[in-house]
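Just one protein chain is left out here, and the rest sit where they should.
The chains carry the letters A, B and C, assigned in the order they are written, with residues numbered from 1 in each.
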Amino acid sequence: MSDEGMIMNNPARKERLSLVSISRHGGLAALAVLLIFNILITPNFLHAQTLAVNVSQVATIALVAVGMTLVIATGGIDLSVGAVMALSGAMAPIIFTSDLAQSYPVLGLGAAFVLPLIAALCCGIFNGALVAILGVQPIIATLIFFISGRGVAQVLTNGNLQTFSNPSFSFIGTARLFGIPVQGWLVIVIAAAIWYVVRYCASGRYLLAVGGNERAARMSGVPVTRVKIMAYATCSVLAGISGLIVVAINSASDAARIGNLMELDAIAAAVVGGAVLSGGRAPIWGAILGAVVIQLVKYTLLANGVADEVALIAKAGIIVAAVYAQQMRKG
Amino acid sequence: MANAEMFDLRGLMGRHAQMSGVWVALAAMIIFGLLRYDNFGSAYNLGSFLNYNSMFIIISLGMCFVIMTGGIDLSVGYVAAFTSIVAAYLSPWGIVPALIGGVAAGVAFGAVNAILIVPMRLPPFIATLSTMLAAKGGSLVISGNQTVAVDWDSNFTKLGMDKAFGPIPWTIVLVAIAAVILWVVLERTPLGRTVLAVGGSEEASGLMGLKVTRAKVFVYLLSGGCAGLAGVFLASGFGAGQPLEGTGWELTAIASVVVGGTLLTGGLGSIPATVGGALLLGLVFNLLNFENGRGTISLSAYWQMVIRGGVLFAVILLQARMSKSAERAK
Amino acid sequence: MQQLVSMRQVRKSFAGVPALRDASLEIAPGEVHALIGQNGAGKSTLIKCLTGVHQRDGGQVMMAGSDFHADSPRDAQNSGIATIYQELNLVPLRSVTENIVMGAEPKNRLGLIDWSAAHRRATEMLSRFGIDIDVRQRLGLYPAAIQQLVAIARAVSLDAQLVIMDEPTSSLDDREIETLFSVVRNLRAEGISVLYVSHFLDELFRICDRVTVMRDGCTVAVRDIAQTDKLGLIADMLGRDRNEIAASGMTALDGPRGEVGPEILSLKDVSTGRALRKASLTVRKGEIVGLGGLLGSGRTETARAIFGLDGLTGGAISLPGGRGAPRSPADAIGAGIGFLAEDRKAEGIVPDMSVRENLTLALLPKLRRAGGIDTHREREIVDHYIAALGIKLASADQPIRQLSGGNQQKVLLARWLATRPDLLILDEPTRGVDVGAKREIQAIIRDFVADGGAVLLISSEFEEIVEGADRVVVMQEGRSVAELPGEGLTESALIAAIAHVPDEVMA
Partner (left out) sequence: DLPKLEQKDRYKVGFSQMESNNPWRIAETKSFKDTAESCNWDLIATDAAGSAAKQVADVDSMIAQGIDVLFLPPREEKPLIPAVKKAKAAGIPTFLVDRSVDPNSAKPGEDFVAFLGSDFVKQGQRAAEWLIENFDGDKGVIVELEGTTGSSPANDRKKGFDDRILQDDRFEIVASQSGDFARDLGRQVMETLLQAHPDVNVVYAHNDEMAIGAIQALELAGRKPGEDITIVSIDGTRDALQAIIDGKMGVTVESSPFFGPLACEVMNRYAAGEEIEPWVQVEDRIFTAENAADHIDEAY
């Protein structure tokens, strides 16, 4: 996965800013095709409720894809996001259905949001520390939680499905603001904040430097270890938030299922959005775009009654096409 | 040069530390098992353990070659599921057509990977992720969403169910032969050395005039073929082509390769250590089953997941420490 | 006589930016032909167009009288062109033997690689360069000089008609260069042509027959080496008048100095492991301290120790204000130290980031404003240094990898100057930089010192040390063994000190 620029006659790229926008075009093209196809074919596509449904479904992928983009920018990858979702999603109901929370509902509700995210943060720090301090390769470092994180969640819940009815908690999954599900707004706010940091703050610069040339970054005083840990930690916290959203929508928490296969969707979204697995680039809005593309593919196939097995093949083809289109544009 | 001798020592320690972690851990686990559990060392357990894990060893071997070039192949699990169906359909004609057909189907998937990765230059992670989805969809399509029975009357199931000698099953014999061949290819042929060189630096290999493209195509075809063989074992050993099998195999294979001390960034790798890694990970399951059988603590399925993650963590820590102390020994 | 290689009017652009406009090159059989030019003149590109790494946009290439076109480096290699590219094209993770024999491995009767024959061949090849090392070890474990020689040994072993060497000597010491030259002379004696790229013009007069000079992607002169001199070549390269050049000295390091001030760095018996065992030195404000030594004598290790990259296993480093050894580069930067690393590609540039971002990378902590980066000030600083250092680029937002080596080096120098350090450690600051840029970089260093900065200068070019340093600390085998005053130091005195075998080391 090295930069093979020297061998493959690689014409100079334009400056990075326009490069980001160009590489988005693969995803944009895919989006355009999907929209046109749906408007023409899918029944009732142009409908406010369609938008709401898609926004509510894409929110979790988008959040995790944003986090994944940060990790990928350091040249890493995070397979543990689904497991972290399960962990935080399993914790929340345990907390607000506990006796203590029953007696102090506000405190309990607050704790149900905060404690799972702290747990997710710890997972992220663990991943980051393995990668940055011990030098374990990211796939393997995050494989540890991929395997065991969900197990921990199931141990916590004894494997049981936890169902509950808690309208104030379910707010983050079911409420709407201006007709759009509240988690959609949440995604936009979080993405905007992260985009700002990546674009305008020193830590963003550091992130790209670490991914672009780790040794050079270290030599320039960049706190490489901290930057990497921060990337994994942010990714895990965002996964944690997604886990809470899933649980809130369903009014139920099933540790075995929350976030299943999320890592693959998130990685695909990040890459369709223009992230490069070797690091050094962090297209945040690209990740959102990628997530929207993945979501629309899913929606299109489902709404048109394409059988699950065929849908898998179609999804594979679309990912290949979108990423290949980007590759072409980059030259 | 004055410093030559110094390099000797450091290199030797460093080179073996990464690979020896797996043997230490494996030996420790076997001794633990023998001491703690009755029947752990029984011929029956040995035979069935090897038979089941032959599938994982073979895909780990293919994965090892892919990883040595700095690539990755996520499609192996579902490709094996796909080829198990192909083999099941071919089983009435006997063992040879089913074997060849299954492996060929795997190689075909490998060819798709190779096309996506080499001429189309997609990142291996994304390319093989897509083939993984396609292979899963494809196996459901060709099987009509059902498991496909093999022909029990042809000799096909002998491959996966009979023993070659003593408790040693045929599958592991085939795997051993494959491992030896691959070992020779890696250590003693230009192709094998090119695979390693490409993983060390693709750019430099190209400038050195090595056949980079051929090496990259080869590893994906090989990995596909190995997955194909695993699929044949699956069909033959379990009597059916199984569209739902194969989930997570790719991660098991990657973990085996890494536990065997191969760098995911490519350029280094060992065939025996990869086999050791696959055996080690398989042994975790086997030991857990025996532990459950003692009845003192009955571990739930979730604890087993936690423990597997913990074992992986421990092996990684062990490796990190061993290569550190080898470094310090300078 | 028919030329072995003849390239005419070769053109090549990268994304519309021309790297070669009108490049020509003729190499006769059995000659040693030099190719020179400033950084970015297009030398490497011309070579890559010949060897199939790049495909030319236009022009004609002939080899041995017929049209020639290589699709890939392999193609060129098969046609008898062996190349040592400027960026080391070896695989550090693989053994020395493999790096030498790869692509032409000795085989046994079964068609399998015969490793003992391969090791023998590798050992034998290297012994022609006076190297005796364990060829079974990973190449990456050996220092840059040995790696460079391995690359050369590989090229020479390939049985070629033409051996191309793109800056082979940039990381070799004198003794190794001598060996290389004798190998080049042997090649010539066997009738093999050599194309030789170097920024060290003195070398050319010793081994080359003819020289082609490039400037801005064009071939501007072809001369018989016997009929020209160094000044003439520099004039060709720069496109300037020779008298004008003659008026200034050989390096630009000499010049007015400020007052030498208080001590700002002192090392006492510092060791970090086997490569650095006992180094002591001091640096004061306003002076350049040279660090002399052979390759592998521990100079870079000393710099790394000062910069907080390697933990100390013994001895002490003290900085002003009672500060001890920095614990990390960030710590060192905070203490007013800058470190220009010797390996520009691996430890210097972040290739995909813009020149601007590369330039301010070490400065970011000081550019913070209200949670963000003060982009206005950032641009001011960047513009200032681009102008002050004469960095040639299209735009500050251009990725740094598009710049030529010399300009990249200036950007990295600017990265450190911008942090306004008290002490600048420069590890081979002018390696692989052309004469023009070299002088400019030297002038920048001089100005920095004149303003009261202190410099610890590591350089394999004795000229630089001799002319530039106020004091020279000599290193051998990881120890500092002598200190020479800069005043009145001659090159031969320095060489004598470096090569002298001290008794304590023998013990």
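Structural remarks
In this text, a contact is a pair of C-beta atoms (placed from the backbone, for glycine too) under 8 Å apart; a residue touches a chain by one contact, two chains touch by 3 or more.
What you are looking at is a predicted structure, and each value in this text was computed from that prediction instead of being measured.
Put simply, the hidden chain is in touch with A, B once you look at the whole complex.
Considering the full assembly, A:Q154 is the residue among A:S80, A:Q154 or A:S203 that touches the omitted chain. If you put the hidden chain back, the residue from B:V96, B:L244 or B:A314 that touches it is B:L244. Listed for subunit B, the residues touching the missing chain in the whole complex are 37-40, 42, 44-45, 48-49, 52, 55, 140, 143, 145-150, 152, 161, 234, 237-240, 242-245, 247, 285-286, 289-290, 292-293, 295, 298, 300-302, 304-305. What subunit A contributes to its contact with the hidden chain is residues 42-45, 47, 49-50, 53, 56-57, 154, 159-161, 163, 174, 246, 249-252, 254, 256-258, 260, 298-299, 302-305, 307-309.
Here is the rule we go by: only the chains that are shown with their structure count from here on.
The touch graph of these protein chains is complete, with an edge between every pair of chains. With centres set at the average Cα position, the gap from subunit A to subunit C is 43 Å. Separating the centre of subunit A from that of subunit B, both taken as means of CA atoms, is a distance of 29 Å. Within subunit C, the positions touching two or more other chains are listed as 53, 73. For subunit B, the set of residues that touch two or more other chains comprises 201, 203, 206-207. Residues of subunit B that touch subunit C in their complex: 1-4, 6-8, 10-11, 15, 184, 187-190, 193-194, 196-197, 199-201, 203-211, 267-268, 330. Interface of subunit C with subunit B (complex): residues 53, 72-74, 76-78, 83, 85, 88-94, 98, 102-103, 105, 111-113, 115, 131-134, 137-138, 141-143, 146, 154, 273-274, 296, 477.
Subunit A contributes residues 1-4, 6-8, 77, 79, 130, 134-137, 139-141, 143-152, 154-155, 158-159, 264, 267-268, 271, 276-277, 308-317, 319-320, 323-324, 327 to its touches with subunit B in the complex.
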